[in-house]
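Of the protein chains in this complex, all but one are displayed in their positions.
Order of writing sets the chain letters: A and B. Residues in each chain are counted from 1.
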Amino acid sequence: MARPITFLSDYGYEDEFAGVCRAVIAAIAPQATVIDLTHGITRHAIGQGATVLANALPYAPAGVHLAVVDPGVGSPRRALAVRVASEDRVLVGPDNGLLWPAIERLGGAVEGVDVSLSRFRLEPISATFHGRDVFAPVAARLALGTPLSEAGEEVAADSFTTLEASEPVIYEDRVVAHVVSVDRFGNAVLDLADRDLTQTGLTLGNQVRVETGGRLHDAVFTLTFADVRPGELILYVDSHRSLALAVNRASAADRLRLGPGDEVVLRPSR
Amino acid sequence: MARPITFLSDYGYEDEFAGVCRAVIAAIAPQATVIDLTHGITRHAIGQGATVLANALPYAPAGVHLAVVDPGVGSPRRALAVRVASEDRVLVGPDNGLLWPAIERLGGAVEGVDVSLSRFRLEPISATFHGRDVFAPVAARLALGTPLSEAGEEVAADSFTTLEASEPVIYEDRVVAHVVSVDRFGNAVLDLADRDLTQTGLTLGNQVRVETGGRLHDAVFTLTFADVRPGELILYVDSHRSLALAVNRASAADRLRLGPGDEVVLRPSR
Partner (left out) sequence: MARPITFLSDYGYEDEFAGVCRAVIAAIAPQATVIDLTHGITRHAIGQGATVLANALPYAPAGVHLAVVDPGVGSPRRALAVRVASEDRVLVGPDNGLLWPAIERLGGAVEGVDVSLSRFRLEPISATFHGRDVFAPVAARLALGTPLSEAGEEVAADSFTTLEASEPVIYEDRVVAHVVSVDRFGNAVLDLADRDLTQTGLTLGNQVRVETGGRLHDAVFTLTFADVRPGELILYVDSHRSLALAVNRASAADRLRLGPGDEVVLRPSR
């Protein structure tokens, strides 16, 4: 028996990087199921990868959760394996903040090791592909049930690199939020949670004035795309309970020229 | 034991949508093999998804066939699980025509249920991601052998949304066809089947005059790309017995500026 392994990275699909990591896992732990979450994280986008990972893992079976977005590969940044409180899940990846929101969401770290010099890494180790040479083989061994303590040197659970997330500013008459990410449908997710809206006057079913890039747009705060006609702009609560902007059957990011980090001001229309 | 699950969608590869659905399946039915057909269907292209699904399923092992191209997510459109005559296969997806050609090709519906309110769906359900919250968990349960009748409310097998496909018009001296899809090699598939050619004068080995966008092109009706020199245009019968246009070692879609829906007139050259 082996635990399942989820795998997220910015390796993309044009190259063999993710495939070679899967090959390494299959060679060490042939019975482990590998679940690719996505390898389409924007290259080096640690924040995007961290958000996607934290949102996805609660839907995945407990196991080993491999994540590699690693612009500092080969630098002295640590390589981590972290056991969290929730279901003894183990996260494996670089210590650059990528794992942080998921660790927090999964009950916090119980045990952590630095696997940079793990005896399970492949030799000769490359300077630039630790996914293949460090993270994948360590994840595979952990999936087989090897204790964390055998995979590397213990590190303090309060020493992990954290991540600064952008935050909305909530005023009496408006909310200043920021675009966190844009998906393939052109929907723009904001750094604004469902629960932040309580005192804002932004309520389901009502009109919203959306200001971005010096332009004003009218939207409806509604449940789903199909609540408006094709081409109309909506504000809605997305599947992770974040507020997001969408255009029914088209792209809100194109229409409003939105990208990650852009500021969006929301006001009740009355 | 669990039945295999095939999975097709327009979720793309940049986001985690398909990966999270796979994670949900792995959590419910860890022993089920998931076969990704493609997640590269053009967003919201129900017709394209329907054609690809119907063409692919005869090659897949009998099991549960999950398909999600769902621009109407959150609207009152039904969510279906349909058992067909062929090998007790079960199709799961939105009731918007996406499943229709596959149902027809696989012997027709024997039993259907609306799973919108299925007791197997995840709670709290989102308004915009029914792949994760409805379709994937229902597909996973059905793969484990749960009877269809426990997954939702029975619906009449003749009440499913059908799909209007474009059709060629066959004249005495010419055929007016339409582009159904363009693949990554730039090959353009037409809404014209092998068997439609009987009385057209278009015959293997002969020259064809191709008219599209007000321009004329010379092609050869041949078996395969390598039958002509690089750069030459051919008409051929593709792997699903549809007529298609290709340029050996290049892109017919680029050369002839073809996209889905475009009209193409074919005439025997002599």
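The definition used in the following text is that a contact is a pair of C-beta atoms (placed from the backbone, for glycine too) under 8 Å apart; a residue touches a chain by one contact, two chains touch by 3 or more.
Because the structure is a prediction, the values reported are computed rather than measured.
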Next item on the list: Specify the residue from the set A:D95, A:D133 or A:D196 that touches the hidden chain.
Entry: A:D133
Checklist line | Residue, one of A:G72, A:G108 or A:G145, that touches the chain absent here | finding: A:G72
Item checked: Residues of chain A in contact with the chain not shown -> 11-20, 22-24, 26-27, 30, 43-44, 71-75, 77, 126-129, 132-133
Next item on the list: Mind listing the chain B residues that contact the chain we can't see here?
Entry: 4, 6, 8, 13, 33, 35-40, 52, 55-56, 59-61, 183-185, 223-227, 236-239, 249
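Keep this in mind: only the chains that are shown with their structure count from here on.
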Item checked: For chain A paired with chain B, centre-to-centre distance based on mean C-alpha positions, whole Å -> 31
